[in-house]
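All protein chains but one are shown at their positions in the complex.
Lettered A, B and C in written order, each chain numbered from 1.
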Amino acid sequence: MTMIILFIALPLTMAVVIQVLAHQRPVLSDWLTNATLLTLAIISFYSVGRYGLYHIGGWTTPIGIDLRLDPLSSLLLIVINVVSLAAGLYSVEYMRSYTSKTHFYGLFLLLVTGMNGVVLAGDLFNLYVFLEIAAIASYALVAFGCAHEELEASFKYAVLGTVSSTFILIGITFVYAVTGTLNMAQIAARISDIGMTPPLVLAFGLFICGFSLKAALVPFHAWLPDAHPSAPAPVSAMLSGVLIKAIGIYVLARLIFNVFGVGQGELAVLRWLGVISMVAGALLAAGQTDIKRLFAYSSISQVGYIALGLGLGTPLGLVGALYHLANHAVFKSLLFLNAGAVEQATGTRDLDKLGGLNRTLPVTGATSLIGSMSIAGIPPFNGFWSKLIIILAAVEAGFMGFATVAVAISIVTLVYQLKVQRHAFFAAPKDLLTTWRQEPRLMSLAMVVLAFGCIALSFLVVTGLRTPFLINAAQETLMRGVFGL
Amino acid sequence: MIYSLSLLLILVGLYGVIVSRNTLKIVISLVIMEHGVHLLLILVGYRAGGQPPIVDPETAMAVFAGQAVDPLPQALVLTSIVIGLGVLALLVALCVRLYERYGTFDVTEIRRLRG
Amino acid sequence: MIEVLAILILLSVIAAIVAVETEELLPAVIALGAVGFLLAIIFVFLAAPDVAIVQIGVEVISLVILIRATLGRDTKPATPRRRIFGTIVGVAVVGAIGLFGVRIFTEFPGFGSPVMDRFVDAPSVTYLLDGLSSVGAPNIVTAVLLDFRAYDTLGEATVLFTAVLGALVILRRKARVHGDKEEDGKK
Partner (left out) sequence: MKADRHTEGMGIIVKTVARWLKGFILLYGIYLVLYGHITPGGGFAGGVVISCAFILLTLAGGENHGLRFFPKTASSTLDSMGLLLFLAIAWLGTWWLGGAFFKNVISTPEQAYFTLFSGGTIPLSNIGLGLKVASSLFLVFTVLAAFRLAMDAADKDEDEP
């Protein structure tokens, strides 16, 4: 199972090699980056349905650090690496309007390394270190354009991110002081013997605060509406689509279900966080005129759906949450890439000034139609199925109130998505001078890849093709409970 | 009692982050918080009257293991100190760049975004 | 021994309060330096020489970086009156966490008895007992850092690499090829 280590070692080595080699020939860095992302995407598909435990340095479990591959992490790996491949292809042409592209590729590959490291980590402190890599790379990438808003948004995001990392480190200190080990499997075993003593409860509370700030759940979401719009389009696609899930929701699920043991108290916290984020995100999104800021708020509400699904704790709820996680990653990054294309073509993101882009930007128009349809939950598209499963699970688990709120919010989502479509793509064309003669090939290729992803994901349920990695990923997280040693 | 003192150090940092209006003061409070956490980590691994975890040829292994302090938190703090320095370098770069753009460190005047 | 530690930590808390409360930047940075160096002395008392050396070095460099950033840029405090509301919220939040934390510490394993004594299969026991034989390095902390948990150190070196790359990216002068959307000048 040496394949597991490739997920971290390959992008890291490439990031450093690019910094050294690319000063002479910048074109080389385009090829190297996209070749690495392609191999990562292929390996992630290869890792489906495999279990793996990789002891680093050859040491047995509690002494050394080990990487753990199970269906839940292979699902996350596929999501991370496919979206980063699309964003990588997109940024070949999009980043031409920025300087020092080699540094951009270095930071982009380090962001992918950090997320892969978090998803595969079997050791609590190691998870913290790779979380820091992904977070620092995203602080720098948000401030890549060095404009007024970007610097300020990146500073606010960096300060809140550092405070939440410090909370997570205090939580790790308490867990170590009580259980004596850092290996997540051994911690889970110790906690099921000792039970939740007060220091562990405080550690769990600190983890909830720290990781829900990374996942932008509502009481801690202040940084997201500023950071995502001001970042370059491929970066905000990665941040919104994948980062808040890989280092936020995934870690919360892993901690609640596999490390701290499923308790009704923990699930209730997650449910309420989810519902509040759902409602607040959607209502705030409805009032926005800036495309990217609207999509940022809608990310908060969609992550609220996932948190609600996880919080139900029933197998069906988990299936819905993980299915929605994959769907949201694909269509939200697609929408952000479309917004980037619109911004670069017309120079503005304001809905009131946009109009009639369907004729000038055919590919962007078509793919963003698919993206909006699936996020709004129109039947044939994948958004509809995952929200339906979550709502059914909420009804089955007896939370009628949450189910009705979920239905209402999906209608509000439909409203503001149609608003974007109507204003930007179908309204009467205003006299907008588009600087592009025709859409760049690689950017449209990236958008088509993601649009194809949306359609492919919707076939998961329609044709009854219950693919193995999605269903037993949910079962494995829930039923296994304490880590399979 | 010693633990609560180190917790106090963390809380002073947290208080500083919430209250200060100057960007560099926020960065300074973050560094103080990091210092507090590192102190807490080392305190957790201390053994009363313990020795540094460095083997000297005379003492036997079992005796050494009985006296030595816990090495794991020290390794974690070493890693976390240098992470803190990296984050500090990034935050100071942001503050300097913000100063160049807005001409001030004051957060209230930088408030261009309606976050 | 415990009293000396308590006094030193108390001194660093006072220095931290000074760092947070002063208006000008330079005294705040100097007070931060005091906190850092006091911490290095505390680490020596806590039998952690490796950490003390790194703490002093890192403290010197962070002071140099911070002073470079603040030299000659001291802003006059624009709104001299203290924001009453902000201080109350800050004190309330900090007080709540503090009370809850102190109550938790009563449940905590006592100071001075490390957690590895209570669990036989704790990794630290193995590090101490056969660190020298399996790795060959007498300094167990470096053995842990570079062999038992070398992957952490790789991650950490990458964090420093990312932070430096990020600082390079943020501090480059010309960010966009055909000039910014709005003017790229001073204000």
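Couple of notes before you dig in:
In this text, contacts are C-beta pairs under 8 Å (C-beta built on N, C-alpha and C of every residue); 3 or more make two chains touch, one makes a residue touch a chain.
Please read all numbers here as calculations on a predicted model, not as lab measurements.
Across the whole complex, the hidden chain's contacts among the shown chains comprise A, B, C. Considering A:Gln19, A:Thr61, A:Ser212 or A:Ser299, the position touching the chain not shown turns out to be A:Gln19 (whole complex).
Check C:Leu5, C:Leu46, C:Ile65 or C:Val94 against the missing chain and you find that the one touching it is C:Ile65. The missing chain, though absent from the display, is touched by one residue of B:Val31, B:Val44 or B:Val92; that residue is B:Val92. In the full complex, chain C makes contact with the omitted chain through residues 49-50, 52-54, 57-58, 60-61, 64-65, 68-69, 132, 135-139, 141-143, 145-147, 150-151, 153-154, 157-158, 160-161, 163-164, 167-168, 171, 173, 186.
Along chain A, the points of touch with the absent chain fall at residues 2, 5, 9, 12-13, 16-17, 19-20, 23, 54-58.
Although one chain is not displayed, its contacts with chain B can still be listed: residues 52, 54, 57, 78, 81-82, 85, 89, 92-93, 96-97, 100.
We adopt the following convention: only the chains that are shown with their structure count from here on.
If touching chains are joined by edges, the resulting network of the protein chains shown connects every chain directly with every other. For the pairs A-C and A-B, the count of C-beta pairs in contact is higher at A-C. Rounded to whole angstrom, the centroid-to-centroid distance between chain A and chain B, based on C-alpha atoms, equals 29 Å. Shown for chain A are the residues in touch with two or more other chains, namely 125, 129, 132, 136, 139-140, 143, 146, 148, 151, 154, 176-177, 182.
Touching two or more other chains at once are residues 101, 108, 115-116, 123-124, 127, 149, 152, 155-156, 159, 162-163, 166-167, 170 of chain C. Listing the residues of chain A that touch chain B in their complex gives 125, 129, 132, 136, 139-140, 143, 146, 148-149, 151-156, 158-159, 162-163, 166, 169-170, 172-173, 176-177, 182, 222-223, 225-226.
Across the complex, chain C meets chain B through its residues 1-2, 5-6, 9-10, 12-13, 16-17, 19-20, 25, 28-29, 32, 35-36, 39, 42-43, 46-51, 54-55, 58, 61-62, 65-66, 69-70, 73, 75, 78-79, 83, 86-87, 89-91, 93-94, 97-98, 101-102, 105, 108, 111-117, 123-125, 127-133, 138-141, 144-145, 149, 152-153, 155-156, 159-160, 162-164, 166-167, 170-171, 186-187. Remark: chain C residues 100-101, 103-104, 107-109, 115-116, 118-119, 121-124, 126-127, 147-152, 154-156, 158-159, 161-163, 165-170, 172, 174-178, 180-182, 184 touch chain A in the complex.
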